[in-house]
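The complex is shown incomplete by one protein chain, all other protein chains being positioned as in the whole.
So that you can tell them apart, the chains are marked A and B in the order they are listed, and the count of residues begins at 1 in each.
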Amino acid sequence: MDSALIPKGVKRCPTWQFLLWIGIVGAVLLWGVYAMLLCWIKGLNQTNMNDYYGFALWIWADLAVIALGGGAFFTGFLRYVVGKDELKNIINYAVLIGFICYSSALLILAIDVGQPLRSWYIFWHANVHSMLTEVAFCLSCYFGVLCIEYIPLVLENRQLDRVPFFHRLGHNMHEIMAIFAATGAFLSFFHQGSLGGVAGVMFGRPFAFREHLLVWPYTFFLFTWSAAACGPCFTLLITHITEAITGKRLVKDNVKDLLGKISGWMLGTYIIAKIIDTWYWAAVTAPSKGFTLMEFYSDNAFYGIWILVTEIVICGVLPAVILMIGPLRRNRPLFLSAIILACIGVCLNRWVMVLQIMAAPVMPFDNWALYLPSWQEVATTILPVAYGIILIMISYRYMPVFPQEQELNPVVE
Amino acid sequence: MLPFSFEWVWDMGHVVFHGGLWYALSVIGLGMTYCIIKTVLDLKKGDAGHHH
Partner (left out) sequence: MKEGHNQIQTSKFGMVIDLDKCTGCGACMVACMSENNVPFREDESDKLLSITWMRVYQISNGKPYPDNEICYLPRPCMHCEGHAGHSPCVSVCPATATDYDSASGIVSQIYTRCFGCRYCMGACPYHARYFNWWDPVWPKGMEQYLSPNVSPRMRGIVEKCSFCFHRYQLARDKAYYEGRRTIKEEEYQSACTQACPAGAITFGDLLNPGHKVHQMVLPDLNHHGRPRNPHAFRLLERLGTNPKVYYLSGREWVRRAGDNYVQGEKQAEHH
């Protein structure tokens, strides 16, 4: 039925099967949309947030998807600025995943603010000293860059490509893509960092506060670094999942190996910096405010010391070692475990840097506050996942996302 | 965002922040303008580019 839209030389599932899955995932999407409308119409009383948890599940989801979407900027940086040419075989998918992640982040933010219609104040009345202002500006600009990077792929659709203007436009955009990619990398270094800065500048919260280099707290650099390390892992993970679902090899092993190796070295160096940061914070910064490390981790089992060990050792050191050492990296189950652990690690880090900050009391006579999200918060957090799956399904079906697909899966007529 | 909002001051923070912002916006805007103009010119020259 839709065969005229499907790229030449590749095989896709029957239309009914495609539509069935769109329908199933679409139902989840609609559930999320319903919750979103509830939040917009009735207000944030639909959530389980409170005056202790002003930042909660949504802000974590924002930070997590932006970190995981970091694969787009870092792969783009490696491909266009550093010149790792092999990565052209995965860059389309990295861009698509980044596009989904960033549009999701913007959507979640639009639900999260109390007065969404006033969101433009953050631009118009910008307080340039606020990390959140920098996040808002760079996030929006970088989303524009992602659109620019994604459009040429859309224009490569068989039918769109027949329109001379689109064909030529796509070609011309490819020609100067390096400039856009470099701008995207510039913007990303800043907003990824500023998201870390959001926590690091809170000098009223000893759990969050970190020493500064110029105007930037150390969390600024750690967040950029971890996003550059773990973002490509997420791209690789989604590629593996897509390969498993489609039952095809879509990207050659040498490309995955290269991206995995670079991620490994980024993760390895990051985790050393993170350990030094944690040690300095525990030994110097927090005690100077009257806190010991264990005060932050021993009130309840949920925020126990296990969370720090898991983040740094199990989801940091371990995957870094696997990805850095060639023979380990080339072992498929180990490789998969490493990229999954790296993704969990960065999500856990963002969780701690949002939720645990809110949970830990500062006034000596105050108590720990725990929180469980409401179903509306959960549904609106799943909403972008459903949206992402649908966009990937459509893109994969109608656009040549994987340049190596044809070669790896010759169609026998 | 523009010097017309009342909290605007010409200090180092504003110059650096908005300098970086407007630089990035200009690169993106000019880049896209270049692509569109070049496409229109290419098409006028009759070069639809269907030859790779």
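Simple rule for what comes next: a contact is a pair of C-beta atoms (placed from the backbone, for glycine too) under 8 Å apart; a residue touches a chain by one contact, two chains touch by 3 or more.
Computed from a predicted structure; not experimentally measured.
Chemist: Write down which of A:P14, A:G83, A:P327 or A:P364 is the residue touching the left-out chain.
Modeler: Answering carefully, the residue with contact to the hidden chain is A:P364.
Chemist: Please give every residue of chain A in contact with the chain that is not shown.
Modeler: 43-45, 49-55, 112-116, 118-119, 121-122, 125-127, 129-133, 136, 198, 201-206, 287-292, 357-358, 362-366, 369
Convention: only the chains that are shown with their structure count from here on.
Chemist: In their complex, what parts of chain B are in touch with chain A?
Modeler: The contact residues of chain B facing chain A are 1-2, 5, 7, 13-14, 17-18, 20-21, 24-25, 27-28, 31-32, 34-36, 38-40, 42-43, 47-50.
Chemist: Which chain A residues qualify as touching chain B in the complex?
Modeler: Where chain A meets chain B, its residues are 123-129, 133-134, 137, 141, 144-145, 148, 164-165, 167-169, 171-173, 176, 179-180, 183, 186-187, 190.
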